[in-house]
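One chain of protein is taken out of this complex; the other chains stay put.
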Amino acid sequence: MKKFLMATAATALMTGTAFADAHAKEVKIGVILGFTGPLESITPAMGAGAELAMAEVTDSGALLDGAKVVSIRGDSTCIDAGAATSAAERLITSDKVSAIMGADCSGVTGAILQNAARPNGIVMISPSATSPGLSTAEDDGLFFRTAPSDARQGVIMTEILQDRGVKEVALTYTNNDYGKGLADAFQAAFEEAGGTVTIATAHEDGKADYSAEVGALASAGGEALVVAGYVDQGGSGIVRSSIDSGAFDTFYFPDGMVGEKLNENFGAELNGSFGAYPGTDSEGAAKFLELATAAGFDGTGAFAPESYDAAALIMLAMQAANSMDSADFKDKVMDVANAPGEKIYPGELAKALELIKNGEDVDYEGASAVELIGPGESAGNYQEIEFADGKYSTIKYR
Amino acid sequence: MDLLNAFVALSNFVLIPAIAYGSQLALGALGVTLIYGILRFSNFAHGDTMAFGTMVTILFTWLFQSWGISLGPVPTALLALPFGILGCMALLLFTDRVVYKFYREQKAKPVILVIVSLGVMFIMNGLVRFIIGPDDQRFADGERFIVSVRTFKDMTGLEEGLAIKTTQGITVITAVIVVAALFWFLNRTRTGKSMRAYSDNEDLALLSGINPERVVMITWMIVAALATVAGVLYGLDKSFKPFTYFQLLLPIFASAIVGGLGSPLGAIAGGFTIAFSEVMVTYAWKKVAGYALPESLAPDGLAQLLSTDYKFAVSFVILLIVLLFRPTGLFAGKSV
Amino acid sequence: MIVVDDIHKHFGGFHAVDGASLSIKPGSITGLIGPNGAGKTTLFNVIAGVLKPTSGRVTMNGEDITGLPPHTLFHKGLLRTFQIAHEFSSMTCRENLMMVPGNQSGETLWNTWFGRKRIADEERALRAKADEVLEFLTVEHLADHKAGQISGGQKKLLELGRTMMVDAKIVFLDEVGAGVNRTLLNTIGDAILRLNQERNYTFVVIEHDMDFIGKICDPVICMAEGKVLAEGTLDEIKANEHVIEAYLGTGLKNKEQVGA
Partner (left out) sequence: MNETVKNTALFALVAVLIIGTGFLQSWNSALFILNFGLISAIMALGVNLQWGFAGLFNVGIMGFVALGGLATVLVSMPPTTEAWAAGGGGVIVALLMGAATIVVTALVIKRMSAGWLRTVVVLVLLIGGFFVYRALFDPSVARIEAIDPASTGYLGGLNPGGAAWGWMTLVAWPVGGLLAAGVAWIIGKTALGLRSDYLAIATLGIAEIIIAVMKNEDWLSRGVKNVIGLPRPAPYEIELQSDPAFLERAASLGMDPVTASTIWVKLVYAGLFAVVLVILFVLAQRALHSPWGRMMRAIRDNENASEAMGKDVTARHLQVFILGSAICGIAGAMMTTLDGQLTPGTYQPLRFTFLIWVMVIVGGSGNNLGAVLGGFLIWFLWVQVEPMGLLLMQAITSGMTDGSPLKVHLIESAAHMRLLTMGLVLLLVLRFSPRGLIPER
């Protein structure tokens, strides 16, 4: 289905470009996410989130005096930097997008930033690239993210585990930049806090057999197994194999593992396991959920709220600079995201655009309580989840 | 008691998975080795042949499931397996007719056939993705465990648990049956004997009145059966994903070569060698050693020879070592 | 000059050469005959370095050359041809000859890039020499034909021609007449005799055609079952009881050959 959506998006953009000149004012925003690849089960909701914000703005007619916002999708594949760059290249040079909402995975995000966005001077706001390395990447002020850095997630994970009295964990991570980066960050934080990581071992995605990895993990032991992987990929394989062989029965799931698939694949077998993914209990989150349900997609999906916020920030910044040129509005992103100003929640984008037009400050809170710090990344809010009765639910916000 | 715990832990995490994996590899390697023996080339399309056979089986499984047919505790896929084999045979015979036959008649060099099989690999790769898509497909149903960890612990009172999955049991049983049938066929039937004769000496076999096209046809049919069985067992035990099957080609080749290309016995030995070494070299022996050794000798570290990161390199390192010392494999295979 | 001392070559349990000893006099054309499976070609392969003997020694002018690889033997002046013609099929006949001489400066990559003048000079000389050889063999019209497309006999000639591109001391010819028509065989025979006389080549010839052997070879060595049975002129060999027995044992066809 997801590929069907992509295909129609692609056709839409073909016809879209043909008629582009006919339309009075059109703002194109690239949505580059891993519609295929390890994150393919959570990206549809992310794309829908971003497009929800765009539809809202288009309907309001308030952006740059009635501009229409068009979403153009590109596939980042999440892992293949070459393919991602070429998709971004196409969106920027051929479809002439004004900004990019994306990408999702840290590796491809870095690649697109360096090879496509910076050369062309295009603003990029990622909803989910969490690698700490991106904090210090050269970006000419073009790159932002509404997701927190994994350095932050490592601390949150440590807190959650310690609150539950877990002192010893085994750790496995998907063997790519996301998994390795998160594992490093977590291990450092956990050990600093006095915990023990009995073993940190990688698993390759897409390899169906994980008995060797699980054997090593089981041998090292631990009160829980931290699975820094993807729910659509090896992460699930590890969990499956661990449950089957009785190696572990308690798991910790970081952001890449939290998804509907987890309920489908395991259900009650995971009762007692826990985890966390970005999210807030702000009133924005609830509003977003309402909007998402009305629009017919799953608003609780990981990074869907962040995607809405990323798209919203792009459009608000455009209005603040009164320009759809990245060079002009890149400096406005931080202004609209942070205080001072009137707080803006999902569904209030029209109001925000009007305020900005009238020269007033806004402080965009959005669906994920956006607060951009330092080099333009989210300060980081997480929701802690726990499995009970065969599905996970949020029990606490951090 | 501790020794028993050590043995159970070892069985649960090393022996049982390795035996199941080894059986799957051995079945795959048998297919590769038969093609090499009779048709005299390394078939790069074998992984994708497995994927194709499995895919047909999965489609039939879904069909049966939608009709409400099931085998109770045993996976429905076993019922669909014969149809998968037939589908795979049809594809291979078709491929042979439109692709390989031409080169056979031309007496093309073996390496040309290898390159041709690369082309076939690309096409099958695309075909399978085209039909079923590139995603994971789970099609196992029925009872999940023969023995689950909890029952085992309750039964024995041991600290360590032991799980035997239904799919693992089926894998081993099926593999034994298939291998026995294959060896019976090769050694006891007229056709099988003529195949072996053809494999040993093509010219001599032709003189003694063997119809080569018939031998080739039967080879493809057997290969289709082996590939489909191997693929379905692998898919049941783990999951089906076209890309994984393509990747499976590498350990399968390693198995066939370690055993010696063209030698069916070698393929089986190779399959288990690769499977066991992959699991054992990267296994952290801490737990087993902790039970088996007196406390003073128990290791502090993980007692792991190589990190699991290098799991996939292990089979090739073994392959290289074997080739260095026995250039035609353990069971002295052929080389053309 | 070449002394073969008690060579054994076993393949598993099969003793292809079982204690063969012989010596080859410089300047001679030695014929090596024997029934099929007598171990002639295996012995050839051992001497030419393709196979390592299980035991035994081969010396050349007193130097131990046992088990040296063929390319080293080539540079010592020991050349061979093959039972089934081993032509370089995708190359022209002229190229087949031109590739032979060793130590061509054009065989060093550096020179192919930066020493083109020297190569050009050498090539001119090589080409002239190759054409000369083709003429000697009366096949100059084949110079630009692909070697894969000429007849079996012509391939045999070409192989002989390759040995003429360098100053060979000793040349081993393995069934040079197999599959060659009578006319061409005569041409080959003439060429061998001329090379022997004009250039003082030493030849060792494996052959089944007794007419051919009788015409050019002296002495003749007969092998059977991996051993040397007899040595002498062809007439002496034909009269030897052991030889007749050995041939008789393998069937009438070979007996007729001996009788012929």
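As written, the chain order gives the labels A, B and C, with residue 1 at the start of each chain.
Operating definition for what follows: a residue touches a chain if its C-beta (ideal position, glycine included) is under 8 Å from a C-beta of that chain, and two chains touch if they have at least 3 such contacts.
As the structure is a prediction and not an experimental result, all values here were calculated from the model.
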item: Omitted chain - touching chains that are shown; value: A, B, C
item: Per the touch definition above, residue among B:L15, B:L86 or B:L127 touching the missing chain; value: B:L127
item: Hidden-chain contact residue, picked from the options A:T93, A:T293 or A:S393; value: A:T93
item: Absent-chain contact - pick from B:L261, B:V279, B:L302 or B:L330; value: B:L261
item: Of A:I29, A:V97 or A:A111, the one touching the omitted chain in the full complex; value: A:A111
item: Subunit B residues touching the omitted chain (full complex); value: 36, 41-42, 99, 102, 110-112, 114-116, 118-127, 129-131, 133-134, 246, 250, 253-254, 257, 261, 307, 309-310, 312-313, 315-317, 319-320, 323-324, 327-328, 335-336
item: Missing-chain contacts mapped onto subunit A; value: 1, 3-4, 7, 10-11, 36, 79-82, 85-86, 89-90, 93-94, 107, 110-111, 114-115, 118-121, 131-133, 135-138, 140, 151, 175-177, 179-181, 184-185, 188, 202
item: Interface with the unshown chain - residue positions in subunit C; value: 48, 50, 69-71, 74-75, 79-82, 86-91, 95-96, 98-100, 102, 104-109, 111-113, 116, 119, 122-123, 159, 162, 166
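In the analysis below, only the chains that are shown with their structure count from here on.
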item: Distance from the mean Cα position of subunit B to that of subunit A, given in whole angstrom; value: 39
item: Rounded Å distance, subunit A centre to subunit C centre (Cα mean); value: 76
item: Gap in Å, rounded to a whole number, between the CA centres of subunit C and subunit B; value: 49
item: Residues of subunit C whose C-beta touches two or more other chains; value: none
item: Subunit B residues counted as touching two or more neighbouring chains; value: none
item: In the complex, subunit A residues that touch subunit B; value: 36, 40, 175, 199, 201-204, 206-209, 211-216, 218-221, 232, 237, 244-247
item: Sites on subunit B touched by subunit A in the complex; value: 9, 12-14, 17-18, 21, 134-136, 144-145, 148-150, 153, 161, 163, 165, 234, 238-239, 241, 243-244, 247, 278-279, 282-288, 302, 304, 307-309, 311-312
